[in-house]
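Removed from the display is one protein chain of the complex; every other protein chain stays in position.
By written order: A, B and C. Residues from 1 in each chain.
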Amino acid sequence: MAQAFFTGFFGLAAIWFGVVVFRTSSMVRSALALLFSQAAIGAMFLAMQTEFLGVLQIMMMATEMAIMAIFMVMYMMDPGGLGGMDMTHQKRLSIAAGIFGGAAAVAVSLLGGWGTVGPSTMPEAQVAALGEELLGRSMLVFETAGITILTAMIAATAVAIERRR
Amino acid sequence: MTVFLVLVMLFAGAYLVAVLEGWTSTGRLRFAGPFWAAVALLGRESIVPRKPDRVLYETAPVLLLVSAVLAAAVLPLGPHLVIADLATGALAVNAALAYVMVALVMAGWGPDGAYAMVAGWRFLGQLVAYSMLIVMPITAVAMRAGSLVTTTIVESQAGIWNALTQPLGFVLFFLAAMAVCFLPPFDLPTAPGELAGGIEAEYAGPRLAVVRLARMVLVVSLSLAVTVFFLGGWLGPFLPGWAWTSLKTLVVAATMLTAGRYVPRLRGEHVMEWGWKLGIPLALVNIFWVGITLVLRSM
Amino acid sequence: MITGARKGETSWLRRLAARASSKELAAFVVPGPEVARAFGLDLGAAGLRVVPSPRHASVLVVVGGLPEGLRDAASVIYAQMMRPRAVLVLGSDTASPLPGPDVSAPMDQESLSAAVARLRRAFAEGAWDPGVEDYAPEAAATETRYTCPMHPEVVQKEPGACPKCGMDLVPREVSSGESDGEEEEEEEAGELHHGSMDHGEHGSGGHEHMDHTDMGFMSMVEMTRDLQPSGDGLRMEWVEVPFGPLFPGLPGGLALTFTLDGDTVACVQSGSAVGRGGGCLQGVPVDDLLEHLGRIDPLSPVAYRVLALRAVENAAGVEPARATAYLGALEHERVVSHLGWLSSFGYLIGYEWLHRRAAGLQLALLRDDTGEGETLWGDLSDLLQRLRGATLLRRRLEGVGRLRTARAAEYPGPVSRAAGLPYDVRSEEKAYQDLGFEPAVQEGNDAYSRLMLHLDEMERSQEIVQAVGSVSAPDDLGVQDGISGEGDATVETPRGPARLRVRIEDGMVRSAELETPSGRHAQLVEDVALEHEVADALAGVASLDLSPWGMTR
Partner (left out) sequence: MATLLVALVAGAVLFGIGLYGALSQTNLVMIMMGVELMLGAAMVNLVAFWRFLHPAAYSGQMFVLIVMTVMALEMAVGFGVGTARFRSRGSVEMEEAEDLKG
């Protein structure tokens, strides 16, 4: 029960911050709101006894969103949001889509028959098992992901840097 | 109970570190100094800048303090003297420290001043430079301990300290730790001569007191991390465990505070360049070295 | 009670806080710490901790009276200090428009310490007071204007919608007094409001946008079209940030304004708030010329006294034999001035040890100008040795503030000598030739080579002082009064050659023309600052060793 409560609590926090992201007109604020939304998701992981992933999520998002924030400041007209201008378009469509998508997912999650709940494992065992998984069976997948992100980083940098002519 | 004990020791350590800093900066050892300084700050006005991003401005000092405390929360002062002995302790330290940067970016953006803003973004760059050098030496340490649990990491050093088996990682982590708590020569976000105090420039009175306290706690947490990961934590003869931890932590903190006075502040681009072109390869070498030794021992 | 007391009845808690703040006096120095040191005042020893931001300061220390050029800046700084706060004036008894000083004292170490003791008492007793009135200098007075965050050119007195994009106009205070370029102009001035850079301006740092065709949304293309791309080719918004005239890292009175593109300097405006120039010498009786010129630049008074002496001698047609007697004083001052520069520079680049060590030596040398036999000279050469060997210092400064050699050649003095050009007025003077003097030269033409050159020059000056022995500065002209004639003299001050041309008619200065090295070097600020990261730009400017007192307004 406590587990459900905490999961729900952090879930609500994540949702609230997620809403704030698109309701404030200050770019830095919305980037930080996204950060805290993602951190709340990490907290949900912790509440669901998935310690490693939770901590990892909380750690990674800090840097990611801070970088997001600086790009916002770079590429927005009014990062302080004092103009309070409207940066949205096709509002009706997107609201409809959002509601529809959300509702559909909710319906699925509520109506779907999910079978029985399995037992949880101790965090230490989890970390060890995950390590075995990563460097054992899914080694290839993991390495591929690593190579992919490296490639993407190099490609992105190559695209971004100034052409010297 | 443990929580209370650890917190008391943490803030006591912060006080002592403040005394040490006063000593290194003024040359006079005044044990009452930090107390009077704090009271003076609490007794002063603290007027908010006129057009701040109020939320960020007010949250930043608290977030800085919280993240510093959380970083210390997973580090053991003694065999059973730890607030939360997580299965992923070594990773949780990084997670907590990442929010130091978030707090500084908020403190830079919040008060609506150019010096602070430049300082805040500067620290983001600094993080890009040092974060890898926090993570990778810890990885090597965890490899030797075969666990991410901080207490296990300390016990794994019963034979010999990690500082001796992996000096490379020790040096890198030490420097990175100084960069995390933006002590000289890594004090780019507070540079007094360049940015008139940077992120601190706009805080005054009680708020400034919180910032200073958070800074001190941060120094203690990082020194504690160095102690736990590389200096064998509570291990040591005669004295009780917590005494050894405190002793080592204070020595580390004192070194951190004094070392920076004898070199000029580094340029941001140099921090970045050296962090990536020099630090990360060395950290990889360190990891390989540890891996090889482990393999050899297991054979 | 103190003028800057905090409003409220005293309670035991507040008495404790008052006691604490009397123990922890944090000082913001006007015009600047380097001036205090040049007068031989050791604020640290007197128990004042110098802080970089006025918000952290509780005492505003005014050294040697407040130059009228700094009045506005100082009053704004004082307004930004948090209560309880106080004013301490040294070497003068008023500092208007600042509230009449809580404590004032003559300019020597003993009376400074005494004054600090009085200040502590004042704080302990009067930190809180029921009836305090707000302090609102007109320099910081502001009026509200309404402007569009997207179109800074749209500014009107009453709220409304932007004629260009229809957005609601946001209010912002604009300072009515001519208070440009104060330090932290973009900062909040405490209880009173002072021109502040709001986040909207991070977003649109004052650029005109031509033909804005009105679309249904903010056009970012329109926004950025007219911005010129910066070094990295991105068109970013710019922010104008004042560094000075009271910036902790720069000599007090030097008013820099950087327009920052991110943390890169895109535009530079420089000026001096305290420069005097030769104009103030007109109509001065010759006998006072020495004093007047000696007061022009507190950072190197002796050099200017010698300059006056030589000019008058030249006008009177006296054989300038006596001038040679002052070599000792000149060179001694060069060492002291260079040490002062080292200390300030150390503070700027965050080299705590250098900052303190150089300041200590400077003060010690000022106290006994004979160099107290060997010990001080020994310490000095230790310092030089250590700095020459400092690797990180080299890495920090190499390539910072580099000039083209051709550019440097036009600016005789340490700057050109650090560019490998051995021009030095002294090498033409007989007295120096007799001592076998040849100028120090460094290659590199960047901040590091300038630092190294200062070290070399200190070494040579020390040798000369030891050779000459006497370091007595000229105190009287010793020419018969009622003289007339044209005088022209040049002296190598610590910052480069200064030239004085005077026309004297029966004992009165009719016209005087003063060329100061800093006046010339000020033109180099743009060269060393543009397109550099802020810290490097500041280091480059500081490496020019400018004296705002010698610059023209």
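Convention: a residue touches a chain if its C-beta (ideal position, glycine included) is under 8 Å from a C-beta of that chain, and two chains touch if they have at least 3 such contacts.
Source: prediction; values computed, not measured.
The chain not displayed here makes contact, within the full complex, with A, C. Where chain A meets the omitted chain, the residues involved are 1, 3-4, 7-8, 11-12, 14-15, 18-19, 21-22, 27, 30-31, 34, 37-38, 41, 44-45, 47-50, 52-53, 56-57, 60, 64, 67-68, 71-72, 74-76, 87-91, 93-95, 97-99, 101-106, 108-110, 114-115, 117-121, 129-130, 132-134, 137-138, 141-142, 145-146, 148-149, 152-153, 155-160, 162. Residues of chain C in touch with the missing chain: 215, 217-221, 223-225, 227, 229, 233-235.
To be clear about the criterion, only the chains that are shown with their structure count from here on.
Taking each chain's centre as the mean of its C-alpha atoms, chain A lies 27 Å from chain B. Distance between chain centres (mean CA atoms), chain B to chain C: 35 Å. Annotation: 50 Å between the Cα-based centres of chain A and chain C. Residue numbers of chain C whose C-beta contacts span two or more other chains: 198-199, 202. Multi-chain contact residues, meaning those touching two or more other chains, occur in chain B at positions 51, 53, 112, 121. Contacts from chain B toward chain C in the complex involve residues 25-26, 36-40, 42-53, 111-115, 117-118, 121-122, 184-185, 187-188, 191-197, 200-205, 208, 260-270. Residues 6, 14, 16-21, 23-24, 44, 49, 51-53, 55-56, 58, 82-84, 127, 172-173, 183-184, 186-188, 190-191, 193, 196-199, 202, 239, 241, 247-249, 260, 262-263, 346-354, 390, 392-393, 395-397, 533-536, 538 of chain C touch chain B in their complex. Residue ranges of chain A in contact with chain B, taken from their complex: 26, 28-29, 32, 35, 51-52, 55-56, 58-59, 62-63, 65-67, 69-70, 80, 82, 122-124, 126-127.
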